[in-house]
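Yeah, one chain of the complex is gone here, protein chain that is, but the others are all in their spots.
Order of writing sets the chain letters: A, B and C. Residues in each chain are counted from 1.
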Amino acid sequence: MEDFEVGFELNKMRLANPSIGALVSFVGQVRDVNESDTVNTLTLEHYPDMTEKALAAIENEAKTRWDIIDSLIVHRIGTLKPQDQIVLVVVSGAHRSEAFKACEFIMDYLKTSAPFWKKEATNQGEHWVEAKLTDDAARARWKQ
Amino acid sequence: MEDFEVGFELNKMRLANPSIGALVSFVGQVRDVNESDTVNTLTLEHYPDMTEKALAAIENEAKTRWDIIDSLIVHRIGTLKPQDQIVLVVVSGAHRSEAFKACEFIMDYLKTSAPFWKKEATNQGEHWVEAKLTDDAARARWKQ
Amino acid sequence: MNIKILYFARIKEAVNYSTEEITLPNDIFTVTALKNYLSLRGDIWADLFNGKQVVRAAINHELVDNLANIKSGDEVAFFPPVTGG
Partner (left out) sequence: MNIKILYFARIKEAVNYSTEEITLPNDIFTVTALKNYLSLRGDIWADLFNGKQVVRAAINHELVDNLANIKSGDEVAFFPPVTGG
C-alpha cells in the first residue's frame, strides 16, 4: 500500500479549520532490530472488510470521549522494510490536552482491536510478531 | 521568524535513526477566534538569551524522565496571523508510550516556563494574552 | 445453517485455508461450539481451537467473545491477537 506524506496530511487537516489550535500526530516506523533480530522486511496482513469498520469505531469512540475537531488514521499493509512508515494517526482540537489524549487512545485501541498482523522476515527466518501484554495494559488504562 | 515545514522536520528526525519506532508531534496553530474575539494578528515576544536555555532545560528534563531518542522544539516569534503555525514539538523513541508522555510534558513545560508572551490584535484593539490556570494545572501533573 | 469462515495470519497458515463456506449442524450456535466442532477435523485444528492458544473471533466484522451467537449467513473470522500499528 502506498506511503503517506506526513506533512501533507498534517497541513491538510490543520488548514481545513481555523478553530484548530492543536494538532497531535503519531507516526510508526519499522525498526531495524526487533527483539535482537535484524529485520529485513515486515509484512502486514489485514482483514479488509473489518479494518475500515474497526478504525471508524475507534475514531468515533475518541470523538465521543474528547472534545476534538478531526482525526485521521492511515495504516499501511503489504511488505515494508526498516525505516518505512507503518501508521499515521492525527488528531486536531481547539486545545492540546484533549488532542494528546485522543491520539494516544486511538493508537492504544488500534494496537489491540484493529485487524492487522505483522510477520517479520529476519536472517533466522520468518515469524509472526507476538501480541504484547504491554499493549493490552495500555488499552486497559482507557476502560471506563 | 521563518515558518517550519512539519513534514521535513518529522522525516528528518525519523530517518536519522533506524531504532526509532514511534514519533509523536505537536503543532500549535493560531486560532481565528480567541475568547470570542476575532483575532487579526498574534505577536510573539520573547527573551532571546533565556529562551534557548529554557527550551534546552525542558528537553533535558524530558530525556531524563523518559526513554526517548530525540526531541525538537521550534517556536516562532514575531507577528503571525490566524492559521499560521506557532510551535512544533517532536519526540522520537523506540516505543509510543514514552514518546507521547515526553511530547506532552515538553508542551506543558514550554507553556509555563519558556519566556514567550503573546499579544493579540483584534477589532477591539490590542491586548496581552493572559496566562491560563489550566496551563499551570497541566504542568502541576508532572511534578515529581 | 450455512456460514462463511475466514482465517488470518498464523491461523490461516496453520489450517491452510483463508476462507471456506460450511454447513453447520443445528446445535452449533456459539463461537465456542464452532471452535469445538472445527477441533474435530484433526490435530492441527484441535491444537488451534482447544483453548490452549488465544484465538480471537469476529462475527460480521465485529470482535466477539466465545459466547457470541452465530446465525445462518454470518461471516465468522478467526485470527490471533492483532499486532498492527
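FYI, contacts are C-beta pairs under 8 Å (C-beta built on N, C-alpha and C of every residue); 3 or more make two chains touch, one makes a residue touch a chain.
What you see is a predicted model, and the numbers here were worked out from it, not measured in a lab.
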Touch partners, limited to displayed chains, of the chain removed from view: B
Omitted-chain contact residue, chosen from B:10, B:24 or B:110: B:110
Contact residue for the chain not shown (choose from B:44, B:90 or B:103): B:44
Hidden partner interface residues of chain B, rising order: 28, 44-47, 49-50, 53-54, 75, 86-87, 107, 110-119, 128-132
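The rule we apply is simple: only the chains that are shown with their structure count from here on.
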Centre-of-Cα separation between chain B and chain A, whole angstrom: 23
Intercentroid distance (Cα basis), chain C paired with chain B, Å: 48
Shared-contact residues (touching 2 or more other chains) in chain B: none
Where chain C touches two or more other chains at once, by residue number: none
